[in-house]
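Have a look at this one.
The complex appears here minus one protein chain, its other protein chains still in place.
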Amino acid sequence: MDNTSLFVVVLLAGLTLVVLGLGAALLLSPKSINFQKGEPYECGLPTHGTSWMQFRVGYYLYAILFLMFDVETIFLFPWSTVVRQMGMTGLVSILIFIVILGLGLAYAWRKGILKWT
Amino acid sequence: MNPFFKYFSGIFTALGSLIGGLRVTWRELWRKKVTMQYPENRDTLQISDRWRSELYMPHDENNEHACTACGICMINCPNGTITVTSNMVENEEGRKKRVLDKHIWDYGMCTFCNICVITCPSDAIFFNNDFEGAMFDRSKLVHTLNKPGSKLREKKKNLPPTPLKGEKGATISPPKKQETQQGIDDKKVS
Amino acid sequence: MKQPLELTGLISNLHTFFRSNLTPFWATVIEGALVLIAVLAAYAIIALALIYIERKITAFFQSRLGPNRLGKYGWIQSVADLIKILIKEIIHINKVDKVLFYAAPFFVIVSSVLTFGIIPFGQGLQAVDFNIGIVYILAVSSIGIIGVLLAGWSSNNKYSMIGAMRSGAQFISYELSAGFALMTVVVLSGTMQVSEIVESQRYAWNVFNGHIPAMIAFVIYLISGHAETNRGPFDLPEAEGELTAGYHTEYSGLQFGFFYLAEYLNMFIIAAIATTVFLGGWMPIQVQGWDGFNQVMWYIPSYVWFFAKTGVLIFFSLWVRWSFPRLRIDLLLNLEWKYLLPINLVNIIVMVVVVLLGWTLEDLFPIFRP
Amino acid sequence: MSNIQDIILNAVPEALIEEKQKLTVTVEPKQLHPLVKALYENKDLPFDYLISLIGMDWEDKLGVIYLFSSSKDMSQEIAVITATEDRENPLLYSITDMYEAAHLNEREVYAMLGIRFINNPDMRRFLLDGDWNGYPLCKDYDADPTLNPITIANKEITDLAPRIMEDENGNLVESVANIFDEDDYIINIGPQHPSTHGVMHFRTALNGEVVKKIDVNSGYIHRGIEKMCETMTYPQILHLTDRLDYLSAGMNRHALCMCIEKAAEIEVPMRAEYIRVIMDELNRISSHLLAWAAHCNDLGATTAFVYGVREREHVLDIFDKTCGGRLIINQNVVGGVMFDIYPDFQKDVKAFIPYMREKLVEYDDFFSHNPIALNRMVNVGNMSREDAITYAVTGPAGRGSGFSCDVRIHKPYSLYEKVEFKEVIRTEGDSYARYMNRLDEIEQSLHIIEQLIDDIPEGEILAKVKPIIRLPEGQYYQSVEAGKGEFAVFIESKGDKFPYRVKFRSPSLAAVSVMPLICKDELLTDFIGIGGSMDYVIPDIDR
Partner (left out) sequence: MDVNKVKIKALPSDDFKDNETLQAYIDELNATGTNVVVGKLDQMINWGRANSLWPLAFATSCCGIEFMAAAAAHYDLARFGMEVVRNSPRQADLMVVAGTIVHKMGPLLRRVYDQMAEPKYVVAMGACAISGGPFVNSYHVINGADKIIPVDVYIPGCPPRPESLFYGLLQLQRKVKVEKFFGNKRIVRPYNPDTLINPKTGETVKVENEFNK
């Protein structure tokens, strides 16, 4: 079997596990209803307002930084497999690339973006 | 300090103290474990003699106890755990006398403050250390301490040894196993 | 080399048996089914074993005994847990985002099974072997976080929501470090195919072959891998003390069981990948020229080597987990962005230099060359 | 003291000054605020520490007894009494503008006695639900269960804080203010939460993960102990104090016993005193160990929690053998102790001391120097000395801010004058200072035990006490240093065998009331950690 079909098999394995498991559980497990069961649990008290409210998070800046570096990873992986063959040219070219990104990180650091508030 | 130097020395001091923490858990991994294994250790388990679990009323071989039904324990109990009911019985001489009918104690309500034992003028009730008390039914926790058919012990008999009762701290004699057993029996009868 | 206990023979025998007796279509189907069953069985057994081992080791670190009343030393404790959780009610919560709520466990489990599939447990015991193996690992393992995010978001619960947000930030950060650390090895071995990476470590494990930069990458991978699996001291998304149960607060029964299972499996997967990539995978200890020694080592089957090495890493992960307090989100992100990432970037360059100048162990001592 | 009397008379000439157990000043409600202000602003000896605020019902009038002390000299105490005869709509003046500690106390008085305080910005009921019928501590409270039936209906928690303010012209204006903004992201931390150390309910407005505002909501374990005391004889009350702050059960009970003994003039035998103090210190160690363990657990170190409880178990073993209780030890009784020590007591305690010292070193290696732990504690939850005093935070938490408030030093009781020990003070005021204070106090407690354990005198353990104890008419007050801070008992007696009013000063209440201040602008994670460092016990707050 080739890799792709094996991949499909493994994917199926994962799906089977969940489907079979949940199916069995739904079949076997007892059910009960009462007037508070379906409400969200928040330390035993009714929750105040909805939880899907505008929620200020400091995560976005990190996400943008992540994007920057994640794209870099995509470039680096092909490069890393052939770096032995490419020799010094490979090193120098990617060095420039990394330095630019590193400067970006340093800039962000200096600007205080990496400080969690 | 040079920020670069600070940056790297920070890494190393942090690593150093982290390893100190790891060492503590590592040592603990090989030490003897302190766990006491109830119920496997039931035969060897030592519960302190002074541990207060169940209130019981010692009965001697003639099925006699020392309770005069004076009700002092009931009055002194801070939350009404004890109920003493008594009958008035006329004895041969024609004098009315109070006789214990039921001494009811609620295990599920008792706070084990020991006041009833301390104040009991005739040393009729004591706590034992039989800690296994969990029940399925709330009503099973209400014990009648006096056995059916038991009666008041005549005075001047040789009394059974008194278990430790608190402020009379000098008499440290643990409740005997037999007496503990009696306490359990009481409840089974009830 | 004689390898009496290996399963390669069995596998190829089965393969020829099916091919010779059945039409190619049915042979493929049956082989596929066998692989599926094997993967599932391995997945379930490893999960149950890990749950037991973790509880036991945790207890030993805490000078307790751990489960010991079911079977000898309590070894079937996790079976009881499995039965229990299978028949536990699955609560239907009002006002959740229904589709996402029920899809979340799928993502988590499928992601971990997919990653599980690429691990070489021993010689010939690898389900999928893409030539871009490392990228595959990074790609599929990051599906799991979608599950966590969905679970937290869809639950309509504030604790879950905060847990999910935290895990999002945590995961995207540490994903980078894990990727860069693995990339360091790719630079060293020149390939991304997992089987080839293992093969290239016949006489010198990558962590020794690439010495300083490889060791740094190894440590960084362990830290970031640990963080990616959301386990203490990086267990912020769950943070029992703060968020009751974090992103899976509202999940009950087997749905919660899947999160629980995946958490343990992910711990195994991270250790397994670290073993494969840095510690020679299923390769036994080999010394060029010592044929007698090598033969003895080969007698020990490859999967035993693999599980032994993985076990050591798992133990280490538990050791760390039960020794340290939980990090705060800003410390966590600081650690990644101010320490691990810059060090990683420099580390890659150092590795390239080491490789290009021929300073790896294999280059310096050709005796280690496979 | 005459100096103080001058100041009082300067501020309020009509004040009635009596020298009772302590200096007692009685004033009209209108004059309360100027009087307290004068005391507060006294340069040489500012009475800036509000020990206790006791709501009273004297049947003909409703009032409050304030107990003040000075951060400069804790041994100086002064009681201020004010009362109103209006039982329908009792109004008094608030002192929250000077003493932050008064805030929650005044709310409690409102819930219990119905007295409302003018100028207190938030006059919601504390401890009881907003729709509770009647005021329990009033003598005419109707305890009919049908008035307040048990329900499983979830009660709305109101965000609206009623208040009565006095404007410039002296008119009273009733108004209602919102506690939270309209679009705040409010999350309930507690009551059923693993890290609130009980059933505390913090309603927390978050801004991202940063705590914007905290509303303390308590009463989920309010058992009405103070009211119950009024119908019980003195020996019967004793067992209730154990259940206030159950971690320092023995010390609480010590306070109550001393208060009764002082009033009834009972001399406690020396042997009993020794046993009491040793047990108190052991109790303190166990309390601090659990606080340490719980704090570590709040910071995510489960293993540290197990270690702490493991060491604590050795203390509990000693308790178990001595008085047959592990947590609730029932040791002190009026006039002495209930149980004499067991024969191996000294041996066990002496074995424990070096063991504990060794473990303290291990704790330092394991947690105190851990960089993650340091990052989570140093400079987190800063509380200045002024804050500690105005919120009346005592105990290791208060001393972590440099507030010298150890009752054992400033108002020595029992044997504490005879033993030599240091008051552990740090001035940083952060979580780490409080954390280290506890570990250091364990060391000091071991030191105290070492000095006493060998010379426990022979003799009686119980003084002769009448079977029925009646305290002479008057007000009695006794404080001790409990595990969390200054714990005090106030008894007002009318000469009966029941007390007329009993009030317990709860150190944990102060620790909780300062939480909104020190947690502001900290992360949610740190909020939990700070809670751990303050080490409050909720049943102590709710009583």
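Couple of notes before you dig in:
The letters A, B, C and D name the chains in turn, as written, and every chain counts its residues from 1.
Throughout what follows, contacts are C-beta pairs under 8 Å (C-beta built on N, C-alpha and C of every residue); 3 or more make two chains touch, one makes a residue touch a chain.
For clarity, every value in this text was computed on a predicted model and none was experimentally measured.
The hidden chain, counted over the whole complex, makes contact with A, B, C, D. Touch with the chain that is not drawn comes from one residue among D:22, D:326 or D:520, which is D:326. Touching the missing chain, out of B:110, B:124 or B:152, is residue B:110.
Between the chain not shown and the residues D:22, D:37 or D:227, the one that touches is D:227.
Although one chain is not drawn, its touching partners on chain C can still be listed: residues 55, 59, 62-70, 74, 77, 79-85, 87-91, 240, 244-245, 248-253, 256.
Residues of chain D in touch with the missing chain: 128-129, 136, 141, 143, 148-155, 191-194, 198-199, 219-225, 227-228, 231, 239-240, 243, 246-247, 290, 305-307, 309-310, 312-313, 316, 326-328, 538-539.
Although one chain is not displayed, its contacts with chain A can still be listed: residues 29-37, 39, 41, 44-45.
Please note the rule applied: only the chains that are shown with their structure count from here on.
Centre-to-centre separation between chain C and chain D, using Cα means, comes to 51 Å.
The geometric centre of chain A is 48 Å away from that of chain D, both derived from CA atoms. Chain geometry summary: the mean Cα position of chain A and that of chain B are 57 Å apart. Contacts with at least two other chains are made by residues 42-43, 47, 55, 57-58 of chain A. Shared interface positions of chain D, i.e. residues touching 2 or more other chains, are given as 185, 187, 193, 209, 303, 307, 310, 366-367, 370, 372. Chain D meets chain A in the complex at residues 154, 157, 183, 185-193, 201, 203, 207-210. By the touch criterion given at the top, residues 61-64, 158-159, 162, 165-166, 232-233, 235-236, 239-242, 244, 322-331 of chain C touch chain D in their complex. Within the complex formed with chain D, the residues of chain B that make contact are 13-14, 17-18, 20-21, 23-25, 28, 34, 48-52, 76, 78, 111-115, 118-119, 127, 129, 164, 166-167, 169-170, 172.
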